[in-house]
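Note that one protein chain is taken out, while the other chains of the complex remain in position.
A, B and C label the chains in the order they appear, each numbered from 1.
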Amino acid sequence: MAIQVSVCGPRDCTPEEEADAREVGRLLAERGAVVICGGYGGVMAAVAAGARAAEGTVVGILSRPDRQDANPDLSIVIPTGIGEARNLVIANSGDAVIVVGGSWGTLSELALAMRHGRVPVVQLGGWRLLDRDGRPVPGVRHAASPAQALDMTGLWP
Amino acid sequence: MAIQVSVCGPRDCTPEEEADAREVGRLLAERGAVVICGGYGGVMAAVAAGARAAEGTVVGILSRPDRQDANPDLSIVIPTGIGEARNLVIANSGDAVIVVGGSWGTLSELALAMRHGRVPVVQLGGWRLLDRDGRPVPGVRHAASPAQALDMTGLWP
Amino acid sequence: MAIQVSVCGPRDCTPEEEADAREVGRLLAERGAVVICGGYGGVMAAVAAGARAAEGTVVGILSRPDRQDANPDLSIVIPTGIGEARNLVIANSGDAVIVVGGSWGTLSELALAMRHGRVPVVQLGGWRLLDRDGRPVPGVRHAASPAQALDMTGLWP
Partner (left out) sequence: MAIQVSVCGPRDCTPEEEADAREVGRLLAERGAVVICGGYGGVMAAVAAGARAAEGTVVGILSRPDRQDANPDLSIVIPTGIGEARNLVIANSGDAVIVVGGSWGTLSELALAMRHGRVPVVQLGGWRLLDRDGRPVPGVRHAASPAQALDMTGLWP
C-alpha cells in the first residue's frame, strides 16, 4: 500500500498558496504518495492538478453526498454526505498532513489531525497559534517551501 | 475517472457469499472499476482479494480512525473515525452498489443507498424486504450470480 | 436522567402511521421519557406533537446544519450537519428504539440500531425482513398498538 498524505487548504487562496499546493502535489506524486484532499477548488484543486500532472493518484473526500463541484483532477471521489465532518476523514486518512494556507475549515482539519496525534502535521504558510501566555502552541511543524514540507513529514528519511 | 462500485456485505459470511464476493471483485477489476468496500473481513476482505488478484484498485472505508483490522488487499485506506456512519460514505461512493449477503450493517448500507436513490442497487443473496401488505418492496434488483450482478448495474451496457 | 426513546419513521406516512406516532409520543411523555426523533415531518412531526401535547420533552436530531424545516414541536434541536449519518445518532440515542411505518431512511435507522444491538427495537407496522431461507430475520419485536410498542421495550416492567 502506498504512502498517503492529506493536503488541506482553503477554497479561497492566494496565487502563492495555489502555486505551493500545486508543487506539493507534484512532489508527492513523484515520490509515489497518494494525495488525499477535500476535492473542491483553491488549494484542493491545485494539489490535485499538481499530482495528476505528475501521474499521481488523488482521492477527493467531498462534503457533499454527490460529485457536484468536484475538481476535474481526482482519480477517486468519495462523496461522503457528512458535510464538514468530512474534515475529520481527511485528517484521519494521511500518514502525514500538510496544510497550505489558512481558513476556518482548514484550521479544523489541522486541529483534528493534531487532536488524534498519530501523524506529523506540517504547515506551509497559513495561520499561527499562540497559547494563553503568547507562546507558539507546540506540535505543528512549519516549513518554508513545498520541498521542506515533504521533508518535515519524516516519511522519506 | 474510473467507474466506482461499492460492494457491501457482512464480516461474518458463508463460504458461498465469500466466493461470490471474490468473484464480484475480480469481475469489477477486469472491467476497470474501482472497488469501494468497508475494508475489514468477510465479504469486505473477499471482494478486495478478488479485485487485487485481478490487479484492480480497492478503497477501504473504515469505521475506525486508524488502520487497525484493515484487510491486506486495500490499495487505499480511508480510516474515517466516524464509526458506523461510514456506511453512508460507502453507500454514497459508488456509481452502483452491489450487496452480497445479509447483516444489519449491510442492510443499513443498502437502505442508505436506496434512500439517496441516485444509483442502481443490486443484491446477490441476502435478506428480502416485504412491505406492510406482504409484497416485495420495489427498487432493489436481485441477481442470481456475480456476473449478473454486474450486468444489472447497467454500467456496462 | 430521564429514559430516552428514539422514535423513527418516514416523512411521507399514512394517516394511520401518523396517528400511531402521535399516540406513541403521548404515551412516552406520560411515562416521563424524552423522545428522540429526526425532527422533520410525517412520523417525526407526529411523535413530537403527541409528546408536546402531553408536556413531554422532544429532541430533534436534524440532518441539516441549521434549523430549516424543523417541526415546531421540538424542545431541543440538534442540527448535526452530517446528512443521513444523523440516522446513526438517532439509533444510538435511545434506551429503546420504536419504528413506526417504513421507508428506506427508516430502515437504515432500524438496521443501525440492530447493528449496535444494545437496546430493544420495536416495530409498529412497516416493512418485514426475511432471511435467505424466507424466514423472518430475528431480533426486531413487532407490536400491534402504540401501547404494546411501549410495553415491548421492556423499559417499564
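Simple rule for what comes next: a contact is a pair of C-beta atoms (placed from the backbone, for glycine too) under 8 Å apart; a residue touches a chain by one contact, two chains touch by 3 or more.
Model, not experiment: these values are computed from the prediction.
Considering the entire complex, write down the shown chains that touch the omitted one.
Within the full complex, the chain not displayed touches A, B, C.
If I consider the whole complex, including the chain that's not displayed, which of A:21, A:62 or A:85 touches that chain?
A:85
Among A:3, A:19, A:54 or A:111, single out the residue that touches the unshown chain.
Hidden-chain contact among the options goes to A:111.
Decide which residue listed in B:25, B:65, B:101 or B:146 touches the omitted chain of the complex.
If we include the chain that is not displayed, B:65 is the one touching it.
List every residue of chain A that touches the chain not included in the displayed model.
Interface with the chain not displayed, on the chain A side: 82-85, 87-88, 102-105, 107-108, 111-112, 114-117, 125-132, 134, 137, 139.
Go through chain C and note every residue touching the omitted chain.
Considering the whole complex, chain C reaches the absent chain at 1-2, 4, 34, 36, 57, 59, 61, 65-66, 74-82, 85, 88-89, 92-93, 116, 118.
Which parts of chain B face the unshown chain closely enough to count as touching?
65, 81-85
The rule is simple: only the chains that are shown with their structure count from here on.
Provide the C-alpha centroid distance between chain A and chain B, rounded to the nearest whole angstrom.
28
Hunt down the residues of chain B that sit against at least two other chains at once, touch-wise.
82, 85, 88, 116
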